[in-house]
Each structure stands twice: as C-alpha cells, then as structure tokens.
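Have a look at this one.
Shown here: the complex without one of its protein chains, the others still in place.
What follows is chain A.
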Amino acid sequence: MAMGSIGDTLWDVVICGTGLQQSLLALSLSRSGKNILHIDPNDYYGGAEAAFSLQEAESWVDRLATEDKGLFRSASITKPDVVGLSFPRAYSLALAPQLIHARSELLSQLVSSRAYRQVEFLAVGSFYIFKAPVGPEQQPSLVRIPSTREDVFSTTAISAKAKRGLMKFLRFVLDYDSPEQRDAWKPFADKPLVDFLQEHFKMDTELKTYIITLTLSLDGRITTEDGLFIVHRHLTSMGHFGPGFAALYPKWGGISEIAQVACRAGAVGGAVYMLGAGIKSMETATDEIELELTSGDKVKTKLLVRGDESVGDEPSISRLVAVVDSPLKTLFESTVDGAPTPCVAVVALPPGSLTTPGEANTDPVYVFAHSSGTGECPNGQSVLYLSTMVTPNSKEILSRSLESLLSAVDPDRVPQCLYQLYYEQAAGVKQSRLDGLILDLPGPSLSLLMDDASLNHVREAWKKVVGGAVDDAEYMVFTDREPVDDDDYE
C-alpha cells in the first residue's frame, strides 16, 4: 500500500465505481498483491445498488433533478401528512433489491472468498399472488404459491386436478436438463415460457401465473430456456441452507451490503479507497493512463476498470419504495418447522389484477416486502419495494398497487404509508468492453433476481488484471485471514 501521495504510485489498476461488479473485482484481487486504487464519484458505496438513509435518498433525488444523465430518472419523494416516520438514519432503502437463490454462484464465491462472514443473510419466505376482489363486497386477497411437493400436497388453494398438473411440472423441472426432457422444451427455448406451459402442460392461467411469478419476469414473457433455469434453481435452492426457503437477502440493504463487504476486503488487502472522487479527465499513453480525479489528484495506472453507465437497448422499469407503519406480520410467517423467520416476502400482482379505478396493469407488478428484520426500517414498520415495466402510467399503477396490496394484507386496519420514493431505472448495456487500457463492465442488472451471468464479466476482468496464466480454480478462493472462533468455549 502506498502511504505517500497517491500520485506517486503507478497503479496496477484503478477501479472506478463501487457497484456490485467493481466491488467483487476488488474482492477477487484482494490477495493478488496488485496496487489498487478504488474510487467512486459518489460519497457512498454501492453505485446503482446503494442503500440510502432518508437523508441520502433526498440528496440523491435532488442531484438527479439537476444532472440529466445516467440510468436513473423521474425520481421523487412523497411524504404523506401522517406521523410515524422515525429519524432518517433508521432507514436503509435499497435502490435495487435483488433476491439471491441459495444456489447462486454469488453465494458460492462469497463463501469461498470468506467474505460471507461479514454479511448477515436472511431468508426470503413465501411468494404470494394478489387476487382482485371477486364481487363489490369482497376484499382483495393474497394466495400463497406452493413451491415444494409437500406444499403442493397440503395447499387448499388449488383443485386436485391443478395439483396433479403442478406436480407433473415440478417433476419435469427438477430433471429438465436431462436429454429426454430437453427434447420436450428445446423447440420452445426462445419462446415465452407461458406458451410452453400452455402447450405442453395445458396449465390454466392460475398455474401459469404461479410459475411465472417464481421467475420474477418483469414483462411476464421470460423465455422457456431462461424460465426453466430459474424455476429449477428455485426448487433446488429450497432447503440448501436450511429448511423452508430458496432465496436469501443480505441484511441492511441487500446488494449494497455485499459491495461494502467486498470493498472492505479490498482495503484489508491493501487497496486504497477514495469516495467522492470521480474521473475528471484522462490521457492515454501506450502502456499507462494518466487520470485527473475530481478530488484534484493526478494518478497513473496500467489499467482502468469502470462500470458502463450508458443506457442499453432493453426497456426501463419503474420502482416505488414505500415505508409503511405496520410490521405486516402475516406476510412473514414461516411455513416449515425449524425454518428461520423470513424477513422478505414476495407478492405478484399479475397483469389485469389491478381493478381499482383507472387502467388495469398490462405487466406484472412485483412487490418485495421487507420486515424490520432486514434492518431497513425500525420495528413496527416495513418497507415495500414495487417494480414494473415503465409505461406512460406505470407510476400510477405502482401507487394503486401499493394501496391494493395494503388493503389485502389487513382489511381491518389498512396500514398507512409514511414515505414513498419513486424513480425509473433504464437498463444498462449487457456486455463488457475492452478498449486499450480501459475495461468497462456491463451496467447494473434490472433483474429482481441475482443474475449469475454478470459474475462472468468480473472473472474476466480479474484475469485481465492478474494477467498471464491464471487458474480459474483459484478465483475467489481464499482462507480466513484470522483464526475463526465460532465457539465461545475454548
């Protein structure tokens, strides 16, 4: 580590940005002996995956209003005129909450790199479908999706015939990549999964909704190949780290927490960290780049790794973060003996299910409900994260979805909303790009599920920095730096 001026060192790599990918790169290089300067133009960690206190959220919204670039737009904060909001730092609102399947490659890397020890993982509990009221006297309701065989047997929500259909599908998915099953779905590989479910399993709308909800597909049109992969991963993740849950969520703000832990591992390995320092200008020579930072420092590096912040081809999404004054207890009940109390629940509002005055939703709306166990809000409150595809009225759709959901959770005492943060996020580019000494990692994913594909770009960047013949088997495999003492009796 250079304790002198940062301008005196010829850095092996300057990493700009502390989003998930750049932070994982820092983690992967933390034992490489490379000279690493890790900067971020923001004064917080996590980039597009950051978690904000209410105060930070406010300055973020203010800043977006003045600078018209990047992936975020149309951000606004609404505080209804009700009491109950706690102090700003009691909240940690995630900009891009993602669920992580227990069998995700990300978790394997966090375990093999030992970084997982500093992250508190929480269980994601039930997935629910929102049901519009049937008659004028009726209330909307939530139906829990059965997602294991035991669940399917015991549920009373679906008919015996539907149960048989669902069981047949679950058996198929568990084995979907075997040669004999592949013949069945390959012709549908690039077609929507709903079409395959219809053609091959003759599923009714309800069952199709169950399956699509498990994929968290934002437009509901996920391809058969991608969809089967996700449902398979969901089913095989169930029970992997304990009974009753298939996915996890890091406490205190999700991916943001992983970024911070990865950056800390980078620092412990000797990397120098500077927040509030972006790249003002650069000059490229044959084998080094000179960067002028917004902090005024001038630094030289052999390689620059950034995150691509340009807008990609795929559609944008609308997001609404709402703090409500209720623990929403019924959403977070564990359904299996010995299961950890879940802190996250998922509710899907299928297309057309929004029946309050106004247009119905044409795309699904997904809601992640987070209990105070996530550390994102004080006791007695919850945070709801709503996402849907951007349409001319998606903001209004999200706001009506929130109202409908709250009245479905507790019709007797409809929880009140204390705070709302709305914004739209454009999709980034999906490929990394190497141009001389500059490597741009892809933009942040809009997916509501951690997408392992993005991890490959980090691994490629690691290879580029480490250089020479590197062994993939050594990637992210570290021993604990300190003796581990899980046991209080020595």
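The definition used in the following text is that a contact is a pair of C-beta atoms (placed from the backbone, for glycine too) under 8 Å apart; a residue touches a chain by one contact, two chains touch by 3 or more; residues count from 1.
To be clear about the criterion, contacts and distances are computed from a predicted model.
The chain not displayed here is annotated in its UniProt record as "GTP-binding protein YPT52", chosen from "Eukaryotic translation initiation factor 3 subunit H", "Centromere protein W", "GTP-binding protein YPT52" or "Calcineurin B-like protein".
When you scan A:Phe121, A:Tyr210 or A:Tyr422 for touch with the missing chain, the hit is A:Phe121.
Only one of A:Ile77, A:Ala157, A:Leu174 or A:Leu275 touches the absent chain when the whole complex is considered: A:Leu275.
From the options A:Glu49, A:Glu257 or A:Glu376, the residue with contact to the chain not on display is A:Glu257.
Residue-wise, the contact with the chain that is not shown comes from A:Thr341, picked out of A:Thr341, A:Thr356 or A:Asn456. Residues of chain A that touch the chain left out of view are 1, 3, 45, 89, 92, 107, 110-111, 116, 118, 120-123, 241-242, 245, 248, 251-252, 257, 260-261, 263-265, 267-270, 272-275, 277, 340-343, 373, 481-482, 485-490.
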